[in-house]
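Mind having a look at this structure? Questions to follow.
Removed: one protein chain of the complex. Kept in place: all other protein chains.
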Amino acid sequence: MESTTDNRRKRWDTRLLRVKELADLHQPIASALRFYHLVLELQAEISSRSRLVFNPELPLRSQIDVAAVVSEMPALLSLSAQHGPEPLREAAHQWNSFGEQEWIQAIQSALDPARPLSAGPEDFFPRACLQPVAENLQSQLSEDTYTANNVCPVCAGLPQMAVLQPEGDAAGRWLLCSLCLRQWSFRRLICPWCREEDKDKLPRFSSEEWPAVHVEACDTCRRYLKAIDLTVDGLAVPLIDEIAFSVLDVWTADRGYTKIVPNLMGF
Amino acid sequence: MATPAKSIGRGPDHFINRIGLTVVYVGELLRHRAYTRFLHWAYGIFFFLALISGFGIYMPWIFRWFTPLFGGGAMTRMLHPWFGLGFVFFFGLQALNWLTLMAWGPGDTRWMKRLKDYVTHRDSIEPPDVGFFNAGQKAQFWEIVGGCIAYVTTGVIMWFPEIFGRWLVAVSYVIHDISALIMLAGIFIHIYLSTIGEPGTMQAMTRGTVSEAWAWTHHPAWYKDVTGRDPQQALEEARRKLNETAGVSGK
Amino acid sequence: MDLSRRSFLKTGVAGAVGLSALGFDLQPLQAQSSSLKISRTSQTRSTCPYCSVSCGIIIHTIGDGAKNVTPQVVHVEGDPDHPINRGTLCPKGASLLQDIVNDRRLLKPQVRRPGSDHWEDIPWDQAIDEIATRTKALRDADFIEQDKNGKTVNRWESMAFAGGCTDTNEFNYLVVKSMRSMGVTCLENQARV
Amino acid sequence: MTNGWVDIKNTDMMLIMGGNPAENHPCGFKWVVEAKRNRNAKIIVVDPRFTRTATQADQFLQIRAGSDIAFLGGMINFAIQNKRYNEEYLVNYTNAAFVVKDGFKLPEDGLYSGFDTNAKTYDKSTWNYEEVGGPAAKPAAGSPPPPPALPPNVAYDLSLQNPRCVFQLLKQQYSRYTPEMVERITGIPKDQALKAWDTFTSIRQNGNMKKAGTIIYAVGWTQHSSGTQTIRTAAMIQLLLGNVGRAGGGVNALRGHSNIQGATDIAGVFDILPGYLKMPTPADTDLKAYLTRTTPKASKPKEWDSFNYWSNTPAFTVSFLKALYGDAATKENDFAFNWLPKIDRKYSWAEIWDDMYNGKIKGMMAFGMNGVMIGPNGKKNIEALKKADFLVVCEIYPDETSEFWRAPGTTPDEMKKIQTTVYRLPGAGFAEKDGTFVNSARWLQWKWAAVPPPGDCRLDQEILARIFLKVREKYQKEGGKLADPILKLSWNYTNPYNPSLAEIAKELNGKALADVTDQKTNTTIKADQQLPGFAFLRDDGSTMSGNWLYCGSWTEAGALTQRRDPADPSGLGIHANWAWSWPMNRRVMYNRASCDLNGKPWDPDRKQVWWSEAKQKWAGNDVPDFKADSDPKTHMGPFIMNPEGVGRLFVPIGAVADGPFPEHYEPTESPIANPLHPGQSNNPIAKRFKSDMDKYGTVEQGFNIICTTYRLTEHYHYWTKNNPMNVQLVPEPFVEIPAELADQMGLRGGEKVKVTSARAEYIAKAMVTKRIKGMMIDGKKTYQIGIPIHWGFRGIAEDEGKTAKTPVNYLSPAVIDPNAYTPEFKGFLVKLERA
Partner (left out) sequence: MSDRKTLQVQRISGHPGPVPGEGTQRQEKLCKLIDTTTCIGCKACEVACVEWNDMPFQPTMFDNTYQTMPDTSWNYWNLIKFNEVSSDDGSFQWLMRKHQCMHCADPGCLAACPADGAIVQYSNGIVDFEEASCIGCQFCVSGCPFNVPKFNPSTKKVYKCTLCSDRVGQGLEPACIKSCPTGCLHFGTKDDMLQLANKRVVQLQQHAGLKDAGVYDPQTIGGTSVVYILHDATNPEKYGGLPKNPRIPLSFTLWKSWFKPIGLIASMMAFAGVILHYVTEGPRRVQPQPPVREIDGGEARKEN
């Protein structure tokens, strides 16, 4: 158990370190990253407090202790109220005025696998609290073999980004779950949303400045995900880097594409 | 007027004796012909080029300001062997030039034994058997000859490490360095003695002449050889003259 | 709960004016985005043309976005998903880019005339027409409808077709169709040797 | 391959012989290493040279080129002597128990029964099974004897004791292949051979079926005058040991090129039609006669069942004819069967060149096929081309064939006399074309075009289509000999001048022309729909399919060849949703044999298929290569493509031309007389050519060294010599020479040597190596040398003048195997001198 705790701690430390580093490098997104840093700190704490043992017989989402998640809510709301951008502050104040019942409702709504997570505060608050709890659960499962699923094989969540990792001399694609942050192997050159495989409909946009980030889009369903290429930048922490390159989300959105699921910072 | 030609072993008409012009004023003696002087400065320049570039390689963390003079470290390293070869070439000619003059005689051994007296200026002039070169000069000469051989051998080995192998290079590297250090020490003495250590010497390698007084003071036998006069007598005579003009009686 | 959830159901940045869904200022990002140099890459799954392991490869090309722009191959990588090679390539496969972009490629139809010691360029149409004319003349001269026993054989023995090792199934099938319909018996392929 | 590349990881034992996969298939070889690393699998490598593959071997044996059957026959002998077989598999899944006809004679003297010395052919009537109760009806006196056919009711002896049963004959045949005899023939010291045989057959110690062993080979076996029989010997070992049909087992041919498996399936070769249908002969006067001849009838012990899949030949054939001629093929006109060319002689590769040399062939089209380089006897091919009227070459690089008229050594005067017109058309490279390649594992993988062809290059299909349509146009306008097949050939492509390969792929799969219903499953395929599999093919003209074997590859569900799902839930390396493999996506052929008689997997850890009692069906991780609902109790044989339903240790009635059991024959050019039967040293029916340029060398003429040819990992045939990186890796040609021989010659590495065969000379630098050793062959010290084939007279190094500009295949002889018609590139005689 101790080593698990250590691993968890290490995981959060890496993320915290990276978000700080990137906040200094990417001015246009710095304010969001600084706020994300605070959220990550809180998430790390939530993670250290959550000690559920995963039961492989049951769906992951049903194993989440909603009451425990609710108990994390005040800290997040006060953090958001203090440090969040103006509209989020307002939302935080508003949420503070709700009772626990509304929070439970919101958390359960965020846990509904049929509904994609949205970018706004109504999903931000529950999701920020849920992510570390769900991650702790899924990380108790060993790495699974390949599945063709475009939803998370553990919690059925939709992917919020892709990670390209070394496979032979090339880069294999993994998707990252928007809820439990699990990474699962998913093949290249297929749309993770509509399964389009026509290469002419699957453009990859990359900027010259950042060879390790790509926008993998689909012209059929007009959806996209960003991919962080660890075969180009092995120091990237995909979860964090994906947010740091949100400028590409802006660029892509301007061209009429929609992200499958926005990341926690709402990009 | 006599010339030192016979001591070189080549006739006065030998072509190298006709290179350049040396003006010998009254009261002076021809010490080094233009050819000799040219060689001296030629290898002198190469010596310093090799020295400076060599030290840039020897210890760049101290001598790193040397390398930019030659266009950076790599250029320095590339030029160094050529400087060395330049030095060895010209010094080689000088060695031929001076070979007979540098022959070691019994007087040289005696000179060496009284080296301390020489250093402490015990005698006002050198012993009468000191010829064109004294034993100290000869010793340095032969050290340089030895050094050149060491330089060339070890230098070539280091120049082409792929041919000679790493162990030979490793040894060469040490020999080359030691050789350079010895020569560096020697050069300090050489410069000192040819400038402020023995005033009047520098002229021998610039204009090529020395005063007669210089000659009987430092190389009495040579003085006697070229003028036919006894250096001691000449000294006494000069001293007398000097006293006369100054009106001061010698003791 | 009074929050009008649906009104937020747009994604983070699309359609947002000035602010992201959580309220981050988008202006700096928009400014930055307009200065980016973005290239559009196509990735094509192909198969290494060399040995019969048939390693999967992915060919990256840029420039397919715009019309009238010839795409350029910029990178060839092993297909990471391919069950056999799993993203690896041998020294031949690893240098496939040099095969795709190679200045030794033949670029124009050429003909060497009888007795000549050099190649001449020839327009495609003329080349095709000459070949067809010769083909037909040869067939008409040598086609055998019946053998000496009077059995129908409908064959043409004076023309040969040699197919290569990297011809696709579909091309080979066209060969079989066109050649067999003309009665060609001398149909062979690298597969034999 | 009966199995696949990834499947090699499942093996416990490998015999790699006649192939050098580490060199020629590095990325596939990964799976060999996996087996070694993860299963401690053993590798035995047998080769004339210590190859890159040999570096991975637990045991390496240096063999004389062309003596493989002797080594393998010795292994059969060893396995039988030491009972290294499983009786259940042997008796039930092979024809070991079948009784062979009286009158059949083993080749103690080098000849089987029925040899006709004058015609150099066999009368194969005795090469057959004994029928229970003798032949049903004697032919009436006077009438010609009917062609030999398999008896429907085969006599058998499950105790394997009948002296005429296949097993006993097998035992007798290979009892002559003693370790001592094998040593004399192969040069492998007998203790080494015994150790290797013991190791390989150890997987079947005490008949235990848990382990599996594979045999991996390539053209090191094929390119011999007994090539087919060598491979058959390997197949027999695998049948004897019960390795066929099993994960980690099988007989695995590693093909040398990206799509020659496909080219064979599609029948880009003279002797077959797509899907291995037989070519019609003049005797096939109508479709019925053809189908009667080519459709086998089940031949089995009465109590057993046989699926006899080839009984569907009529459906396959008619569907093919419908694909060829569409509406012009009707029941009334025998589906235009008569328009197909009928052949009664061979037109194989070497024969084509011989015909051209003899002035019989006047025109040639070569699409990506460099005949001058490929040889054999390449100089003859150049001379042949000089006699042709015209040559059309479609290539991407300047090649030797298109420039035969200025081959090095051709004087300007000679050039003036060469009257051949050569068209050189710039085709498209692989990255510019889509379409399917079939790999060694029978996987049809669609690839997509990444870029358009450069310059004025055209897609190959466009070039061919334009030529064909121009010919058709001329026939339309001018008429000519039998124009109908040309005019009525189905060519219904959206752009006929540049047919889309996707359309062709769909045509290959086939579609229903009228509604077709499968009675058993009660599914109906509507007219114009793609067929889901070859079970739906019909012989009444209601279906069409360009190649029945590919039926199921592009169904209504789309192109299965384009599937790219790497999932492998069983972990056996099956990857059922990655592309598509023939037949019907089965990844391991004959996988019914991976189960015991009751349908339970021999090895519960490697479950491929099994009989599901509950569903009364065969189920599996792989697609069962079997009749899905055949209860094991019916005793249907697993080898459904054989009329017997079982594997053939004994091949009846001349399916293999040179004998029902393989016999060792010396290569055509051999340093010794066959120690088994000096009177019949060579394969009696291997074909040699008789032109003045076809010379064959003997030891007496001074050709005393065995030469073999091969490829290097850094190069690909005659292609990468245009590629700077590969040229850098291995810049120049060389000749590998045993150090011992070089010492005798006073030759040092890097010096030039001249290799001379009866046909030509070859000059290159010597590579003096300890990797080839001198051998004692039948008491005679014998040396072998080897030459990689990659250099010719056009290429980066060649154009820079760095090579002697002679293709290696100037040296090799035109002798062909009687079954596969493959020339003997490996193992001919040369002399060696300093140049």
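Per-chain numbering from 1; labels A, B, C and D assigned in written order.
The rule is short, and it goes like this: a residue touches a chain if its C-beta (ideal position, glycine included) is under 8 Å from a C-beta of that chain, and two chains touch if they have at least 3 such contacts.
Since we're looking at a predicted model, the values are computed, not measured.
Enquirer: Taking the whole complex into account, name the chains on display that the unshown chain touches.
Expert: Displayed chains contacted by the hidden chain, ordered by label: A, B, C, D.
Enquirer: Pick out which of B:Leu49, B:Ala213 or B:Val226 touches the chain that's been left out of the picture.
Expert: For the chain that is not drawn, the touching residue is B:Ala213.
Enquirer: Determine which one of A:Ala81, A:Ile104, A:Ala156 or A:Val232 touches the chain that has been left out.
Expert: Answering carefully, the residue with contact to the hidden chain is A:Val232.
Enquirer: Take the complete complex as the reference. Which residues in subunit C touch the chain that isn't displayed?
Expert: Against the missing chain, subunit C presents residues 85, 87-91, 94-95.
Enquirer: For subunit B, which residues touch the unseen chain?
Expert: Listed in rising order, the touching residues are 56-62, 64, 67, 72-78, 119-121, 124-125, 158, 161-162, 165-167, 169-171, 173-174, 177-178, 181-182, 184-186, 188-189, 192-193, 196-200, 211, 213-214, 216-218, 235, 238-239, 242-243, 246, 248, 250.
Enquirer: If you put the missing chain back, which residues of subunit D would it touch?
Expert: Given the touch definition above, subunit D has residues 22-23, 26-27, 29-30, 33-34, 36-37, 40, 50, 52-56, 58, 60, 712-714, 724-725, 728-734, 748-750, 765-771, 773 touching the missing chain.
Note that in this section only the chains that are shown with their structure count from here on.
Enquirer: Let me check something: if the centre of a chain is the mean of its CA atoms, which chain is farthest from subunit C?
Expert: B
Enquirer: What's the distance between the Cα centroids of subunit A and subunit C, rounded to whole Å?
Expert: 39
Enquirer: Quick check: what residues of subunit C touch more than one other chain, meaning two or more?
Expert: Counting only residues that touch two or more other chains, subunit C contributes 42, 44-45, 81, 85-86, 88-89, 94.
Enquirer: Could you tell me which residues belong to subunit D and also touch two or more other chains?
Expert: 448, 564, 566, 568
Enquirer: So which chains actually touch one another? I want all the pairs, not just one.
Expert: Inter-chain contacts occur between A-C, A-D, C-D.
Enquirer: In their complex, what parts of subunit D are in touch with subunit A?
Expert: 448, 562, 564-569, 571, 577
Enquirer: Could you pull out which subunit A residues touch subunit D in their complex?
Expert: 145-148, 187, 189-190, 197, 199
Enquirer: Quick check on the complex: what are the subunit C residues that touch subunit D?
Expert: Touching subunit D from subunit C are residues 42, 44-56, 59, 61, 70-73, 81-86, 88-96, 98-100, 102, 104-117, 119, 122, 124, 127-136, 138-140, 142-143, 145, 147, 149, 151-178, 180-193.
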